[in-house]
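Apart from one protein chain that is not included, each protein chain of the complex appears where it belongs.
Up next, chain A:
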Amino acid sequence: MTSIPTPARPARRPPGVRWRGTLIAWLFLAPALLLFLYFKFIPMFVGLWKSFFKVQTFLGDEWVGLENYRTILTDDEFAAAIWHSVVLALGTTIGSIVLGLGFALLIEGPARYLWFVRTAAFLPVVTTMAAVAEVWRIMFHPADSGMLNVILGWGGIDPQPWLASEDTSLWSIMLMSIWRGTPYDMMIFLAGLVGVDRTLYEAAAVDGASTWRRLVHITLPALRPVFWILFTLAAIRGLRVFVEVYVLTNGGPNGSSEVLMTLIYKLGFQSNELGVASAGGIVLFLATLVLTVVVQMLRRRQAA
């Protein structure tokens, strides 16, 4: 690689210098690689390895083959958790993208007050998840005088049980996740909107196209790559959701909002089923991988 002669450099460097350059490059990389090795790659292989064992602290690990995976794929609790994860991920992703696009269109423009609105609206994204979830938990208070129920009351809507009911717990978590996800998507859409060719708008206006047609035929097609990116990012993030659920409901009531990560956490640290928990992590990883690949393939096909 280093031997490719470049016209800018008159003479090829002697081999000693080249060797030294490579050594320096690896030395500068060493801290990062070492940390990645210990805290990313080794855990990944340990997880894969342990997923084939019944892990026992004092008795020693016992090889069980694919038993842990069979447990996961046949267990009702896991099936429910996977389903909840998918619903939550899809709902949050689509909700945030639709609202994010809507808000982005509404606040696009160079005016100063818009910059203020944007900054204010972006705050949920940078806030600490655990603290925000505690605030929402208080707002979700199921009594008639709970904050969200008071707001519903203004519109004449009956108070909701929110997190306290099996029917509404998952949707309540989704509501908070959309609240936090929307401003992020909005910012990315805004960045995408800047790149849309202004002369196209003008040409369309000259031709007498309505605002709606302008939107559908110029703006949205130009934003297509942004949609794909946001969808992939958000869906992956949605599948691995943990803190929101852990803080708001911890999977309850009665498992109605249990997601894959909260279940894995409970198995790993409360029931000490480290083998099954590791297998759960691998399944989650494979799901993420499949999702990414499928989205990429769809994207290619559409681009072709």
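The rule we apply is simple: a residue touches a chain if its C-beta (ideal position, glycine included) is under 8 Å from a C-beta of that chain, and two chains touch if they have at least 3 such contacts; residues count from 1.
In this text, contacts and distances are computed from a predicted model.
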item	value
Choices "Carbohydrate ABC transporter permease", "ATP-binding cassette domain-containing protein", "Integral membrane protein" or "NADH-quinone oxidoreductase subunit C" - which one is the UniProt name of the chain not shown	"Carbohydrate ABC transporter permease"
Residue of A:79, A:120 or A:294 in touch with the missing chain, whole complex considered	A:120
Contact residue for the chain not shown (choose from A:73, A:98, A:131 or A:297)	A:131
Residues from chain A at the interface with the omitted partner, ascending	1-2, 8, 21-22, 24-26, 28-29, 31-33, 35-36, 38-40, 42-44, 46-47, 50, 103, 105-111, 113-114, 117, 119-124, 126-132, 134-139, 141, 143, 145-147, 179, 182-184, 187-188, 191, 193, 196, 198, 201-202, 205-206, 211, 214-215, 218-219, 229-230, 232-233, 236-237, 240, 242-243, 246-247, 261, 264-265, 268-269, 274, 277-278, 281-282, 284-285, 288-289, 292
